[in-house]
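Only one protein chain is missing; all other protein chains are in place.
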Amino acid sequence: MRDRLPRVATVAQVIPETSKVTTFVLDAAIKAHPGQFLMAWLPGVNEKPFSIVRPGPLTITVANVGNFTDALHRLVPGERLWYRGPLGRGFRLSGRDILLVAGGYGAAPLHFLALAARDSGMAVRVALGARAQEDLLFPGRLAGLGCRVWTCTEDGSFGERGPVTDLLQSLADQHRPKSVYACGPQAMLQAVAGICDARGIPYQVSMERYMRCGMGLCGSCAVAGLRVCRDGPVFSRLPPGS
Amino acid sequence: MRDRLPRVATVAQVIPETSKVTTFVLDAAIKAHPGQFLMAWLPGVNEKPFSIVRPGPLTITVANVGNFTDALHRLVPGERLWYRGPLGRGFRLSGRDILLVAGGYGAAPLHFLALAARDSGMAVRVALGARAQEDLLFPGRLAGLGCRVWTCTEDGSFGERGPVTDLLQSLADQHRPKSVYACGPQAMLQAVAGICDARGIPYQVSMERYMRCGMGLCGSCAVAGLRVCRDGPVFSRLPPGS
Amino acid sequence: MSRPDLSVTICGVVLKNPFVLASGILGTGAAILERVARSGAGAVTAKSYGPEPRAGHPNPTVLDWGGGLINAVGLPNPGVEVGVRELLETKERLRPLGVPLIASLFADTAKGYGEVARTITQAGPDLLEINISCPNVEDEFGQPFAADPRAAAQVILEVKGATSLPAIVKLSPNVADIKAIARAVEQAGADAISAINTLGPGMVIDIEAGRPILAHRVGGVSGPAIRPIAVRCVYDICSAVSIPVIGIGGVLRGQDAVEMIMAGASAVGVGSAVYYRGPGVFKRLEVELSTYMEAHGYARLEDFRGVAHEG
Partner (left out) sequence: MSRPDLSVTICGVVLKNPFVLASGILGTGAAILERVARSGAGAVTAKSYGPEPRAGHPNPTVLDWGGGLINAVGLPNPGVEVGVRELLETKERLRPLGVPLIASLFADTAKGYGEVARTITQAGPDLLEINISCPNVEDEFGQPFAADPRAAAQVILEVKGATSLPAIVKLSPNVADIKAIARAVEQAGADAISAINTLGPGMVIDIEAGRPILAHRVGGVSGPAIRPIAVRCVYDICSAVSIPVIGIGGVLRGQDAVEMIMAGASAVGVGSAVYYRGPGVFKRLEVELSTYMEAHGYARLEDFRGVAHEG
C-alpha cells in the first residue's frame, strides 16, 4: 500500500567527484533501468530529481547548484536520505557500438548506461565535456568500466578545447556509432540532435525540466505536450519546440 | 478493486423441490468449498445468507420462510440476482467413509459436500430428515450422486418416524462412519454433537445465525465468541453454550 | 534492550497496549468482547447503546468497495436497559483479564445523552464513549451533534452532570473545522476525545441494478481509504486541546499506529482492520509496534508521541 511513498536509506559513502559535484552511495539497492531517476527527499528541505548513477548500491551524483543540493552536500555517512523511484522511462539499449555524449553532470545517467552496456558486451565510446578540467565528471569511472573516453573542455584546460558537440561530430564521422546517447544542457542536446539527424544516426537524449510530482500528473515538467517525468526523461528524439 | 461487491447473475432455471423449497440455478460459476455460503441480494428488498448447493452452475436452494425468501421465490428465469461470496469457512473433507445428517434445508450445503465427496471417491451415507414427506429435500439428488440415503419424517409420512438424530444413532452404531457432517436446526445439531461425542466420532456442523455483514465485522452472528459468518459457518465442534 | 513498554493511561485507566477495539465492531456481546480481549486488545469498546431498542437498517449494511468499507448498520441495539445487563456480563468476563471496558452511547437529544449515560453507568464500565455522530433532532437542519460546537458541548454537559465516569467524546470528520468542535467539548468537560468516526457519508452504486447498494443508500466510510483524513484530524485535534486523544481510522498495521501516535494520539482505535486481518490483528499490531520501537530505540510511546508537530 505504501510502496510509492518515499523510502529511507542511510548514506554509506560520500565521494567527492569535482569541486562542485559529489557522489552519494546509499545502503539500498533498487531495480531500475539506465536513464531512470528518483526524487530525493530531505525532510524539511525539499524533494528534487536526480538520475540513478548505479542501482545497487543505489548511487546518485549531485552538483551543488542551490538550496537543496547544498543541503545534500552537507550529508555525511550515517545520515539519512529518502527517495521515491525509480521514476520515468530510461534508455533503450541497442546496437553493438554506441557513443555516449555527456555535458556536465549529464554523465550521471550515462554512467548507469555504460554499466549496463558493458554487462551486455557492447563497445562503448564516451565524449565527455565540461567547462574546465575540474568539472569533468567520471572520466576515470567510465574508463574503469572499459569505455573508450574522449574529453574536451570549453576553456581547453583538458582535452580538446570546445563544446562536446564538436567532439561528437568528429567521433560520429570517424566511428559511425550505431546509436548516440546524450545527456546535458538543453542547448547541447539540440546540437546533438542536429548532428545525429544529419547523419541518420538514431539517438536518445535525457532531458531535464523543473519537476514537482514526478509522477506525470501536475504538468510542471511538460515540454511540447510531453511529460519529462513520465514520458521521459529519455526521448528518442528531441520534442519539437523544446 | 470492486471484487467484493455484489456480482450480478441471471436466473437460468427455477426448480421446485418441495412445497416450500425452490432451487435457483444461475448463469454463473464460482470457486468455492462445500459449506461456504453467499449473500444473495435483491435490490430494494434485502440481502441474506444461503448455502452454496453447487458452485457451477452456481446454485442455491431456498425455503420460503419470510419476506426475502418470498421475493426470491417470485424470481423467474431471465431475472437477475446479485451475490457476494463465497463466504465463510466450509467443511474439511476427511475419511473414506462419511455420514451426512440433514434436517430440513440443511440438505443444501450437504449436497455440495456430497458432490465433492463423490469426486474424491468416498463412500457417502446420508440421513435425511424432515417434518413430513413433502418436506424431504434432495432425496433423489443425493441418491443420484451415488449416496446411500436413509430418510425419516417426524410425522412418519415417509421412512422412519422420528427425528433424524434417531436415524443418526442407529447408522452410527451400525456403520461406524469416519466422520459425521451435519446441517439443520440448532437443537438437531446439539443432539448430533452429543451422539458423536459419546462415540468418539469426529463431526462438523454447519450453523446458522442472523447475519448482517457476512464478513466478520459487525458481530451480529456471534455465538460463544465465534463469528458464524467468518469463523464458521462450519465448526468442527459445537461452540460451547451455542 | 528490554522490550518496549506499550502501556498507556487514559483518564486514569491503564491499557497494557494502545490498541482499542472501536465501537460497532464485533462488540455485540460479552463472549465476543472477551475473545477480543484475549486476542490482545488494550481495551474494548462495546457497540453503541441508545435510549430505545433499534432494529437497525435492512441489508446490505456493510460493503468492501475496494479502497475501504462502507456501512449503514443503523446502530442496532436492544436499548440501554438490556445494554446494562450485557455490559455487566462483559465487565465480569474482562475483569480477570485486566482489559478495560469502554461503553459507547448515543441519543437524539442532549438530555437523552445524559439519561443514557446515567443508566449505563450502572454497568460499571471503565470509560464512557459519547458517540455524537447522530442527528440532533432538536436542530432545525437535522445536523448531527458532532457538526455543531454548541450542540456537542451541550451533550457533554448533560453527560458530565449524569455520571462521574470519564467521558470520551467521539468526533466526526465530516465538519469544516474539527478543532472548533474539539475545543468546545474540552471546555464542556470532556475527559478525552476519540476520532474519527466514519467519513462521509459515501455512496456506492451498483451499475447493473442502477441503485445504491446499501439499503440505507448512504453509509460511513472506514478502512484504509480514510487513514490520511483520520491522521490529519488527530493532528488538528491534538494541536487544539490537551486532553488525550484516541486516534481511529484506517489503522491496519503497526506503522499506521505509529503515524497516529506521531500525530499525537495516546491510544489507537482498531475497527475495519478486524475485517482485513481478523481478530488476531491485535496481537499482530502489538508485535509490529514493538518491532518498530525496538528498531528505533524507543522505550515508551511518549518517546515519539506527537513528534510530527515539531519542526
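Read from first to last, the chains carry the letters A, B and C; within each, the first residue is number 1.
Note that in this section a contact is a pair of C-beta atoms (placed from the backbone, for glycine too) under 8 Å apart; a residue touches a chain by one contact, two chains touch by 3 or more.
None of the values given here were measured: they were computed from a predicted structure.
Undergrad: Among C:41, C:188 or C:225, which residue is in contact with the omitted chain in the full complex?
TA: C:225
Undergrad: Kindly state which of the options C:6, C:199 or C:251 is in contact with the chain not pictured.
TA: C:199
Undergrad: Among C:62, C:132 or C:175, which one touches the chain that has been omitted from the display?
TA: Missing-chain contact among the listed residues: C:175.
Undergrad: Which parts of subunit A are in contact with the chain that was left out?
TA: That gives, for subunit A, the contact residues 1-6, 8, 39, 41, 43-44, 46-48, 80, 82, 212-220, 222-227, 230, 241.
Undergrad: Taking the full complex into account, what residues of subunit C touch the chain not shown?
TA: 65-68, 70, 141, 143, 147, 174-177, 180, 199-205, 207, 210-212, 218, 221, 224-229, 231-232, 235, 255, 258-259, 262-263, 292, 304, 307-308, 310-311
By definition in this document, only the chains that are shown with their structure count from here on.
Undergrad: Which one of the chains is farthest from subunit B, going by Cα centres?
TA: It is A whose centre lies farthest from that of subunit B.
Undergrad: Count the C-beta pairs in contact for every pair of chains, then give the pair with the highest total.
TA: B-C
Undergrad: If you average the CA atoms of subunit A and of subunit C, how far apart do the two points sit, in angstrom?
TA: The mean C-alpha positions of subunit A and subunit C differ by 51 Å.
Undergrad: Using the average of all C-alpha atoms in each chain as its centre, how far is it in Å between subunit A and subunit B?
TA: 65
Undergrad: Mark out which residues of subunit C touch at least two other chains, giving numbers and ranges.
TA: none
Undergrad: Tell me, which residues of subunit B touch at least two other chains?
TA: In subunit B, no residue touches two or more other chains.
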